[in-house]
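With one protein chain removed, the remaining protein chains of the complex are shown where they sit.
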Amino acid sequence: MIRVQRDDIDIGAELAALTGDNHRIGGIATFIGTMRDLSDGQSVSAMTLEHYPGMTEKQLDAIDREANRRWALEASLIIHRFGRFVPGERIVFVATAAPHRQDALDSCAFLIDWLKTKAPFWKLEETGDGARWVDARDSDDAATARWGETPK
Amino acid sequence: MIRVQRDDIDIGAELAALTGDNHRIGGIATFIGTMRDLSDGQSVSAMTLEHYPGMTEKQLDAIDREANRRWALEASLIIHRFGRFVPGERIVFVATAAPHRQDALDSCAFLIDWLKTKAPFWKLEETGDGARWVDARDSDDAATARWGETPK
Amino acid sequence: MKLLYFSWLRQRIGVAEESVSLPTDIKTVGDLLIWLRGRSDGHAAALADLSVVRVAVNQDYARAADPVSDDDEIALFPPVTGG
Partner (left out) sequence: MKLLYFSWLRQRIGVAEESVSLPTDIKTVGDLLIWLRGRSDGHAAALADLSVVRVAVNQDYARAADPVSDDDEIALFPPVTGG
């Protein structure tokens, strides 16, 4: 399941809804991305995350299905927020639940690596020198590349 | 930080306490181990987790320190429960928070792999054929081995 | 054709969205990008370095050789920085 929203993410409630009463689950891996107050060595007071409505949902849905195809999962969830953030706020939440822990851990890492390089979001940071668009990182591309080809 | 307890784990509250107001954190990886209703192909109605009080805390604390030595973490938490469980209950919770996501993801996987093979816990499952002690898995040893030597 | 621009591409071009009628000789993503450079100084500046321009055709990532048609929704944006 995927969701793109402005609102904050209630981790406990999302996890409860995700796993429900499913007793086939033995492990749940999650990743929460939060806003740091430092970026490229510079202090950041706030950030606005722009996205491409429609494409975001389409791409998130495609990669969620890909994760479920590659790993034996019982449930999966991607929530990505947009809008303006201050340091400490949650930005993204990924959770994967599986009978076996390795499937949960690997698929969770896969999803967050992929999100970083393929989900159509752009960060505009507010610093002491004004606003600046964040450059993409080569290390994110490298992290995604190790998972091989993903659907377009 | 580590904790060995009988009580259930409140994931939302633990995460809030772990990260607090730390704005250096950019990613939090977690793993939640839950009780399955199936083990080695057999239906399991309940399970008792025995442990070695004293050694459990000592070993968990050692590996928590090791994770903080290997990765640049801002916070880490291991909670392992003991006692009797029914399917669906949370057994173990690992959370690692770091400026960069790869450190969080890798250290979380390291901790749960290690817990599976080194934390002094033993599972007694209740099945239709009576109670049985669970055998250790070679796959768990293999998963731990890829992290190399850990402190005794 | 509906064109969408995001992040600093939107800022340099000066609009978030525009409609264009495609000349018949514009058949691929690559053709389109070169042709768009001629629309304004803003377009020329935004599309000067195509190595930092990503393209989606109907909300899927596309490459320079992929075909485009007048019915498409085409988005141009820099490498993404979400997550």
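To keep things simple, chains are lettered A, B and C as they appear, and every chain counts its residues starting from 1.
One rule holds for everything that comes next: a residue touches a chain if its C-beta (ideal position, glycine included) is under 8 Å from a C-beta of that chain, and two chains touch if they have at least 3 such contacts.
From a predicted model like this one, the values you see are computed outputs, not experimental measurements.
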With touch defined as in the header, list the contact partners of the absent chain among those displayed. B
Contact residue for the chain not shown (choose from B:Leu38, B:Met55 or B:Ala145): B:Met55
Among B:Ile28, B:Val92 or B:Cys108, the residue in touch with the chain that has been omitted: B:Val92
If the hidden chain were put back, which residues of subunit B would touch it? 33, 49-52, 54-55, 58-59, 80, 91-92, 112, 115-124, 133-137, 140, 152
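The criterion applied here is as follows: only the chains that are shown with their structure count from here on.
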From the centre of subunit C, which chain's CA centre is farthest? B
CA centre of subunit A versus CA centre of subunit C: separation in Å? 26
Could you tell me which residues belong to subunit C and also touch two or more other chains? 83
Identify all positions of subunit B at which a residue touches two or more other chains, and write them in rising order. 101
